[in-house]
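Missing here: one protein chain of the complex. Every other protein chain is in place.
The block that comes next holds chain A.
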Amino acid sequence: MNKKRIRVLLIDDEEEFANTLAERLELRGYDTKTAVSGEDGLNLMNGESFDIAVLDLMMPGMNGLDTLRRIKSQTPDLPVVLLTGHGSTKEGMEGMRLGAFDYLMKPLDIKDLTLKILSAVDASDGNEK
């Protein structure tokens, strides 16, 4: 069986966090690209396509919610999972109102993230059919 690998765009200004998490996702069979700012993430999206974006909310420059707005206006069907700090649930809820699939608290559990990615991609595939 040749199952298609899920392409993940991970946007987080903490480069070491993003790279380590990307490596963990790769080990689990996901194709993962990282971007260290909202602008970088949007540029990557112009050049290639992804099945899901995982987006940190608290970033300098273009913050997570602004990036989310841009992603949703550019590719409305791309599911987005948000990463928030503890104590930032308000921003997470606001993100969902803006169209994010869900949010997770940082530091996160890799199992929670992969489950969330799978259900977001499944839901998105279901919507397309």
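Please note the rule applied: contacts are C-beta pairs under 8 Å (C-beta built on N, C-alpha and C of every residue); 3 or more make two chains touch, one makes a residue touch a chain; residues count from 1.
Just so it is clear, contacts and distances are computed from a predicted model.
Trainee: Can you work out the missing subunit's protein name as recorded in UniProt? Choose among "ABC transporter ATP-binding protein", "His Kinase A (Phospho-acceptor) domain-containing protein", "Carboxypeptidase-like protein" or "Phosphate transport system permease protein".
Mentor: UniProt lists the chain that is not shown as "His Kinase A (Phospho-acceptor) domain-containing protein".
Trainee: For chain A, which residues touch the unseen chain?
Mentor: Listed in rising order, the touching residues are 14, 16-17, 20-21, 23-24, 27, 58, 85-87, 106-108, 110.
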